[in-house]
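Structure first, then comments.
For this depiction, one protein chain was excluded, whereas all remaining protein chains were kept in their positions.
Which chain is which? They are A, B and C, in the order written, and residues in each are numbered from 1.
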Amino acid sequence: MSADVLPRRSPAAAWLAENGAVVALVVLVVALSLLSGDFLSLTNLLNVGVQAAVTAILAFGSTFVIVTGGIDLSVGSVAALSAISLAWTATSAGMPWPLATLVSLAVGVACGLVSAALIAYGKLPPFIATLAMLGIARGLALVVSEGSPIAMPDAVSELGGTIGAYLPIPLIVMVVMGVIAAVILNRTYPGRAMYAIGGNQEAARLSGIKVDRQLLITYALSGGFAAVAGIVLASRLASAQPQAAAGYELDAIAAVVIGGASLSGGKGRALGTLVGALILAVLRNGLNLLSVSAFWQQVVIGVVIALAVLVDTLRRRGTN
Amino acid sequence: MSADVLPRRSPAAAWLAENGAVVALVVLVVALSLLSGDFLSLTNLLNVGVQAAVTAILAFGSTFVIVTGGIDLSVGSVAALSAISLAWTATSAGMPWPLATLVSLAVGVACGLVSAALIAYGKLPPFIATLAMLGIARGLALVVSEGSPIAMPDAVSELGGTIGAYLPIPLIVMVVMGVIAAVILNRTYPGRAMYAIGGNQEAARLSGIKVDRQLLITYALSGGFAAVAGIVLASRLASAQPQAAAGYELDAIAAVVIGGASLSGGKGRALGTLVGALILAVLRNGLNLLSVSAFWQQVVIGVVIALAVLVDTLRRRGTN
Amino acid sequence: GGEGGGAGEAELKLGMSVSTLNNPYFVQLRDGAQAEAKTRGATLTVTDAQNDASQQVNQVQNFTSQNMKAIIINPVDSDAAAPAVKAAERVNIPVVAADRGVTGAEVAQTVASDNVAGGKMAAQELAAQLGEKGQVAVLQGTPGTSASRDRGQGFTQGIAAYPGIKVVAKQPADFDRTKGLDVMTNLIQSHPGVTGVFAENDEMALGAIKALGVKAGQQVKVVGFDGTPDALKAVQSGTMAATVAQQPKLLGKQAVEAAVRVAKGETVQKTVAVPVKVVTKENVADFLTS
C-alpha cells in the first residue's frame, strides 16, 4: 500500500539545504581573506562577532515574529527606548542598576505587548502596529532623554567589555541569546505554536492553539530581545543614545530572511538568523578593511546581499 | 437553486466598507479643524496636497507591487537616483531637459526591472531583492553626484511650482498618477494579473498568466512611479539631492496598507492608497500647525496611525 | 537686551525648522533658541525635519499657514532650502538661516559657523598635535550632507599643507556613535599605523575613542567637531585631543534675536559669524562653564 518514498538525503546535505546561507558566508569569508590580509586574524574575527551582536540579538527577536508570519519594524526604536530607560532610571531616578536593568527589560516587553495587542485584538496588520510602535518608542526615547545621550551605569557598561583580555562579552551575550532563541523555537510550546500560526493560522486556531495569546508571547519576546540588544549597544558606548539603532529593523529583518526564513511565515531558524547577521557584519567589516569608498560601499553591500541569497536559491533549485 | 438572500447593503455602505480609511481621514480632518484655526484654509489644504504628493506617487507604485504580494523597499533610493540622473545628464552631460527627463524615467524603470529579474528568475524574496536595490540605487546616486546636490534644470523645476497663483503642480501630478494607477489596476490586463498573482500565484500560472513577465511589468511600474516622485521632489527643492527620500519606503508602504491593501497580496486600490498618503500628510501638517513638540510628534504620529487603521478594522468587524 | 516689551509682543509667533533633533548638537541649538524666545516673550514652534530637505520645505510651508511673524531655518541642505525661503518671502515672512547658509535665496540674516573653516582648523590642530607627521584616518558623516561635504573639504585643504601627514583611510560612519565605534575598530585592523583621526562630528569621534581604548589620547589623537558636552568631557579627560566647537546655544540665541527684530520690521546685519573655536585641554574649562 505504501507509495513510493523518495530516497532521503544524507544528513549533511539536508543540513546544508536548510542552512544554505552558510555557503554564502563561507564564500564571503574566503573571498575577504584573499582580498585583505587583515581579515583573518583572531582579533578581527572577534570584532566581527561583536559588530554582529546587536543586529543578531534584534534579529533573533524578529525571528519569532517572522516565523508567525508577522513583521516587527519597531525593534530599533524599542532597543533605544529600553537603553534610555535603563540609563535614565539609574541616573536621574537613582535606581540601583540591577533594578534599572529589569525596568529596561520590562519596557521592551511592554512595547512588544502593546504591538501584539494591536495585532491580536485590534486586528491591525503587524506592519502598521509595529510602524506605530517604531514612532512611539523613538519619540518616547527622545522625550525621556530630552534628545541627549545619558551615561550608562558603569556596572552595566562592563557588558560592552571583554572577559580576560580577549573574549568580548557582547559576543557571549549574542551566543546565549541565540541559544535561548533556538531552544524556544524548537523545544517549547510557544515556539512550536509560532510555526503553526505562521504556517496556517486557521489550522492552528482549530487545533486549539490560542493564537492571540501566542502572539502576545511572540511580540513580547521580540521586545525583550530588543531591550537586550539596546543594553548591549549602549554598554559598548557606555552611553544610551536616543537615536541609537535607528533603521536597524531592516538589517534585523534582512538577517532573518537571508538566514532562510520566509516573510510569509512558518519558516525560520535561530542558526540561520545568526548566519544572516554574520554575513552583514562580515560584509561591512570587510569593506572597511578594503577601504572601499563610502559611496561605493552601499552599492557593494546591495550587490553582495543579493548574491548571497541568490547562491542559496540557485543551489536549492539545483538539488530539487 | 439560490440560497435565501438577505437585503444587500446600500452602495454607499459597500463603498465605505471597501474604503474604510476615508472615515479615519474625515475624523482626522474634522478634529484638526476644531483644534487649529489655521488648518481649514484653502492654502493650507493645498499645502497638504503638495506635501502628500511625493509619498502618494511612490505609494501608487508600491500598490502595484503589494497587490502582487511583494514589497518594494527601494522606492526612496530609486527616486533619488532618478532625480540625480536627470539633473546630472542635463547639467554635466548637457542633455536637453526633455531627453534628460526620459533618461531619468528609464533609470527608474531599469531599477525596477533589475529587482523584478532577481525576484522572477533568481527567486529572491522581494524583500531581499529590493533591499539590495535600496543600497545599490542610493550608492549610485551618491557616486554620480559625488555626494553633492545638483541643480535641476529650470524648466523641470517649474514642476514644483503652481499654475496661476494657487494651483500647485505637484498636486496635479499626484492626481494624474493616481488616475493612471487606478486605470492600470482596474482596467488593464497587467493590473488584473497583479491581483490574480497576489491572490494565488499558482492558480494564476495555471490559468496561463505569465507570472514572470507580469512581475517585470509590476516592478518596472513601481520604478517608473518612483522616478516621477523623485522628479517632483527635486523640482520642489530645485535641486536633486543624493540623500533625498531616504526612508520614504516605509511611508509609502504604510500609505498602501492604511489604504486597505494587504501585504499578503491580492488586495489594494489606488484610491485607498491616496487616502493613506493624505492621512500621513494631514497628520504631519496638523501636528506642525498645533505646534506639538518635535519629540512628541513621533509619538503622536505613531498613535494616530494605529488609531486610523483601528477605526477601520473595528468598523469592519462591526458590520460583519 | 530686553528692549521693547508690551502687549504686542506676547503675540509674536516664530517658527523654527531644525534639520534634525537626533543629534545633541541641534538639541543645544534648539535649547538656546527657546531660552532666548522665552526671555523675549515670543512663542517659538520648533519642528524636526529629520534630515530630510523636502520635509523641511513642508514645515516652512506650514509655518506660513500659521502666519508666523518670522521663520528660522536650520537647513538640511543649503541648496534645497532656497525654494522654501522664497515661498516664505513671497508672503512677506522674513527668514533667518541658522547654522548653515541658504544658497540661491536671500535671507534676512545668516547666523552660522563656517564648516569649511572648521574643517581646516581641525586639520591644523591635528597636524600640530601629531608633530606634522603620521597617518590619519577620517570618519565621514552621512554621505551627501552638506556638513560632511564642507568639513571634509576644509580638512582636505587644511591637511594638504603638511606633506608629512598622509590620509590613509576615509570611511563613512554616518554621524553616528555606534558606527564610529565599529568603523574605527575595523580601521585599526587594516591601518594599524594610524596615529591621528579626524571625525566629522563628536558623536563619531566618541565612538572612535571607544574603539581605540587606552590608545586614545596616547598613541592616537582624535579630533572631533561640534563641542557637545560629552565631547568636552572627553577633551578634559584627555581621550579626545581636540574638538572644533561650534556654539550651538549661541547660534540659537542669536537666530531668535534676529528673528524677533526682523519680525518687528527692524533691519539686521546680513551675516553674523558665530565663531568656531578649537577646544583643547588647555581651554576646555572655558567651554565647560559656559
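Note that in this section contacts are C-beta pairs under 8 Å (C-beta built on N, C-alpha and C of every residue); 3 or more make two chains touch, one makes a residue touch a chain.
Quick note on the criterion: contacts and distances are computed from a predicted model.
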Chain excluded from display, named as in UniProt, from "Bidirectional hydrogenase complex protein HoxU", "Sugar ABC transporter ATP-binding protein", "Multisubunit potassium/proton antiporter, PhaG subunit" or "Cytochrome B6": "Sugar ABC transporter ATP-binding protein"
Left-out chain, listing which of the shown chains it touches: A, B
Sole contact to the chain not displayed, among B:Thr43, B:Asn200 or B:Thr313: B:Asn200
Chain not shown: contacting residue from A:Arg138, A:Lys267 or A:Arg284: A:Lys267
Chain not shown, touching residues in subunit A: 1-6, 183, 186-189, 191-193, 195-196, 198-200, 202-210, 266-267
Residues in subunit B touching the chain absent from view: 1-6, 8-9, 186-189, 191-193, 195-196, 199-200, 202-210, 266-267, 320
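In this section, only the chains that are shown with their structure count from here on.
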Two chains sharing the most C-beta contacts: A-B
Separation of mean Cα positions, subunit B and subunit A [Å, integer]: 28
Multi-partner residues of subunit B (at least 2 other chains): 142, 147, 247, 294-295, 297
In subunit C, residues with contacts to at least two other chains: 21, 143
Complex contact set, residues of subunit B against subunit C: 38-39, 41, 43-44, 47, 50-51, 54, 142, 145, 147-149, 151, 160, 233, 236-239, 241-247, 284-285, 288-289, 291, 293-295, 297
Interface residues, subunit C side, partner subunit B - complex: 18, 21, 43, 45-48, 51-55, 57-59, 61-67, 77, 79-80, 82-83, 104, 142-145, 148-149
Subunit B residues touching subunit A - in the complex, by the definition given at the top: 71, 73, 118, 122-125, 127-129, 131-136, 138-140, 142-143, 146-147, 247, 250, 253-254, 257-258, 262-264, 294-303, 305-306, 309-310, 313-314, 317
